[in-house]
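Questions regarding the structure given below will be posed in turn.
Only a single protein chain was left out; the remaining protein chains are all shown in position.
Moving on, here comes chain A:
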Amino acid sequence: MSAIVQFENVGLRYGLDSETLSDVSFTLAGGGFYFLTGASGAGKTSLLKLLYLAQRPSRGVIRLFGEDVVTLPRKRLPGFRRRIGVVFQDFRLVPHLSAYDNIALPLRVAGMEEGEIDAPVTEMLGWVGLGDRGQARPATLSGGEQQRVAIARAVIGRPEILVADEPTGNVDADMARRLMTLFEALNRLGTTIVVATHDLPLIAQVSGAQMMRLDKGRLADPTGSLRYPPRQQGTE
């Protein structure tokens, strides 16, 4: 499969601090399923921010969908962002919108007609087990429910790349399994999935997924080659 994401010697520095990410180079193939692991503070969230275009790197080259997005003019970024779904670690639900409207947000941003929005949003609400909570505001939802809304919002637009930062951090094991099943289903439809997680058993659930490990802002494998999940590594 062709490369959908390419990082070449990417470095990221916030202000005058030392680099949060250093010399990060890797390639993700379109349609792949990738896990990003590493200890807290290793730079997982920073790397994901570069991936979903919330941040520009301090140095290096990032190519998304075959285009260099580091030098991309600002006005072209929205078009790229619409092709990427994001599950934020802190959910970032819009507090004054209902669960329904939060999930519908990417479709409305993309300009979908209102009449075409209801069916997919209702279906998605049902899928994440919130069929009867559509009109609830985020503040009235539990952490797990908020996370499910955030996931539904990220996947509803059928993005080409789905980036999820600790997507199962607040849900029980059963819901975590269901979410992974959803991600796998999306992956089978061609979406490239990138999930940052500490949850090693979760990684082991997804067959064929590959893993990157960050250590103090650097990819643990300096060659940038991707490893199979720990279970397979352990048997090597």
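In this text, contacts are C-beta pairs under 8 Å (C-beta built on N, C-alpha and C of every residue); 3 or more make two chains touch, one makes a residue touch a chain; residues count from 1.
As a convention for this text, contacts and distances are computed from a predicted model.
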Chain excluded from display, named as in UniProt, from "Peptide/nickel transport system permease protein", "2-oxoisovalerate dehydrogenase subunit beta", "Cell division protein FtsX" or "Multicomponent Na+:H+ antiporter subunit B": "Cell division protein FtsX"
Residue of A:Y52, A:W127 or A:F183 in touch with the missing chain, whole complex considered: A:Y52
Candidate in contact with the missing chain, chosen from A:V61, A:L97 or A:A220: A:L97
Contact residue for the chain not shown (choose from A:G79, A:G126, A:G143 or A:P201): A:G79
Chain not shown, touching residues in chain A: 52-56, 74-75, 77-82, 86, 92, 94-97, 101, 104-106, 108-110, 113-115
